[in-house]
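Read through the structure below, which is laid out as structure tokens, and then see the notes.
With one protein chain removed, the remaining protein chains of the complex are shown where they sit.
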Amino acid sequence: MKHISTAALLALTVSTLTLASVQAGEVVWWTPNWGEARAKELAEKFQAANPGITIRMEVTTSDGLPQRVLTSLQSGAPPDIMEVQHGWVNAYAQNDLVLPMDDVIQDKDDFNAAAIQNVSWEGKLWAIPYRMETHGFIYNKGAFTAAGLDASKAPETWDQLIAAAAALSKDGKFGFAITGGGEVGNTIFRSLPFIWMNGGNIVSDDLTTAVVNSPEAVAAVKFYTDFYLNGQSPDSTLQNDGTANRRLFIAESVASYQSGQFDINSIRNENPNIDIGVGLLPHPEGKTPASILGGWSYVVPKDAKNPDEAKLFLQFLNTSENQAFFTDTFPVRQSAMSAERFKDPILVPFRDMLQYARPAPIHKAWVQITQAYFDGIQRILTREQDAQASMDQANEEIQALLDS
Amino acid sequence: MSHSLVRTGLPRPLILIGVVIVLLVCLFPFAWMALSSIKVLGELYTIPPHWWPDAPTWSNYAKVLFESNIPRYFWNSVVISVGSTGLALVLAIFASYGFARFNFRGKPFWQAFVLIGQLLPTAAIIVPLFITLRVLGLVNTYWGLILVYMIVTLPLSVWMLTSYFKAIPVELEEAAIIDGSSRLGVLFRITLPLSLPGLIAVLVYSFVTTWNEFIFALCFATDSSVKTLPIGLSEFSTEFNTDWGGVMAASMVMTIPIALLFLVFQRLFVGGLTAGATKG
Partner (left out) sequence: MYLRRHTGLLFALPALIVLFMLIAYPVVYTGLLSVTDNKGNLVGLSNFAAVLKPRVTTQAFINTLWWVGGSVVLQVILGTATAVLLNQNFWGRSIVRSLTLLPWVVPGIVAATTWAWMFHTEFGIINYMMTSTGAVPKAVNWLGDPNLVMPVLIAINVWKLFPFVAVMVLAGLQSIPNDLYEAARVDGASFWHEVWHISLPGVRPVLTAVTLLLVIWALNSITIIYAITKGGPANRTLITPIQIFREAFENVAFNRAAALSVIFFAVVIAIVFVYIKVSSPSPEAAK
């Protein structure tokens, strides 16, 4: 077995060489490409104020980010700070891959409660959420007027939305686009709020029972999927994620859909002719809207080389001013909301939606639970099952996940 | 040579039809990509879609060549692909010769062993591979990716070359050995020249495979000094948006040099054929 010892010897030599190359006081920061310029500015500011610490940025892209993050976490050679979505944090905490962050912020009250809840587990905080957003109802005012609808306000109730979608769907156009394809999260973000508004849920609050086949949940699922089955959501619904819906909206094939404020700029750039209207997500008569809170957080991996310096830098990144500067959507700090850039009138409904935003349930099998639910939605959209039968099957699968 | 004989082959019309079909199949999506690369943003997603851009633009190419990281990553890709293809070819020539020309104990086992890296799902090996590279100190280096790509290129190279070597009549080698040639002499003077078309096919294929590899490059080369072209492609996407014009233009920049390279290699193909014919 000569080759084993050769490999071992080689490994030994090289590893002694590389150990020396880890620099004290260097914080490696993985930050996504869409915020690169702002990140650079913040890093330079921080370095100027803290001469002993250097910030080394490594720019990430959204393609394959979860794989890249997990590979580095699992293999014990992660950077010092990573930016990840709120929803990913819990799995990292439960697998003991990230450090608790309770010592980083002292004024937790200033942070949005749902965002904090999103990244908490077993009473500890596992990430610093800095950015948050939620969906609103986006519509084409011109299309509304053309269909004889009141374009000055969005439909407020489910019945109004159903009526509007019917009126808007003609001449090969579609009234209201839902998603039925792409990553699971797309459809969760768009359909789970309807279940919540109707008083239902996917799993019970104590996370022991699957409740997705309850009458409230099934009614909401039927409400959601009927837009496609009745021909008011595009034929391509099973292929479409949020981005595809935006493109269909830009192509004026779709008159309304759900999305976040991040879509507004794209629409304005690519089709300036559309007069964009935004409203709250429609709710059942006599009830209130609901939505899922999304956004991004900073985590410090357990195997980070310089966690103390990293936390110092995080305190800097999470001052009210810097959060307001760095976020793509809204900042998690309430005090940062007063910044000038959040005063654009079109943002008001998105901002108002935040008060109805909830974190997704926190359970170790949540991703699989959502997958089972999403499979159920797709079974309805492919007309394999009706809403009740499909949710019965999903319920059974989800219960099995909760029990295991 | 065969020109003196009556030529047999497919009738001309059949060849023509066949070639047209093959070209249509191969070029149809490619044409769509090429046309998309010269469209402005507003023309990319239209209903109904249109083939020809109303306002063709080179701005996507300007962006790719002058404003993106693509040119820098292009060089990284060249180094890594040339390195891993070359290394794989050298290792594979010897291994394949061993497999094609000798019988030894456990040969089926070792032949299967060559494939093992590709039998384990990527999702399963990526973390331990990263650890291996870290122990070797090769994360974020050219050598790291070149080595890791052996998992991808060696199975292909070894298996294909073995099959090409097998196809060469053993008698040719035996004659040379009787004439006093060494084993290595036979390999380099007889076997390799005779299998030149196969060598080139394998070389081009390994090159392209590493050229386009995404997930290993993503995880093992996080520093921009070693990032490769597929990572460059993903940099045209942000969280909720993809600059498709840019991606398509960058894809053209990635693809066309390879196709041209292959066109040049065609000469060698023909060269290999003639050499084989005269010796056979």
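Labels A and B are assigned to the chains in the order they are written; within every chain, residues are numbered from 1.
One rule holds in what follows: a contact is a pair of C-beta atoms (placed from the backbone, for glycine too) under 8 Å apart; a residue touches a chain by one contact, two chains touch by 3 or more.
What you are looking at is a predicted structure, and each value in this text was computed from that prediction instead of being measured.
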item: Selected residue (touches chain absent from view) among B:Val158, B:Ile190 or B:Ala221; value: B:Val158
item: Of B:Ile125, B:Val139, B:Ile190 or B:Val226, the residue in touch with the unshown chain; value: B:Ile125
item: Where the missing chain touches chain A, by residue; value: 3-4, 6-7, 63, 66-67, 70, 74, 91-92, 94-96, 180-184, 234-239, 244, 247-248, 251, 253, 365, 367-368, 371, 374-375, 378-379, 381-382, 384, 397, 400, 404
item: Those residues of chain B which, in the complete complex, touch the missing chain; value: 1-2, 5-10, 12, 15, 18-19, 22-23, 25-27, 29-30, 32-33, 45-49, 51, 91-92, 94-95, 97-105, 107-108, 110-125, 127-129, 131-132, 147-148, 150-151, 154-156, 158-160, 162-164, 166-170, 183, 194-195, 197-198, 200-201, 204-205, 208, 211-212, 214, 229-230, 233, 247-248, 251, 254-255, 258-260, 262-263, 266, 269-270, 272-273, 276-277, 280
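Here, only the chains that are shown with their structure count from here on.
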item: Contact set on chain A toward chain B in their complex; value: 10-11, 14-15, 17-18, 30, 32-34, 58-59, 61-64, 67-68, 70-72, 74-77, 242-243, 246-248, 250-251, 253, 260, 262-263, 266, 269-271, 328
item: Touching residues (chain side chain B, partner chain A) in the complex; value: 41-42, 45-47, 126-128, 130-131, 134-139, 214-215, 218-219, 222-224, 231, 234-235, 237-242
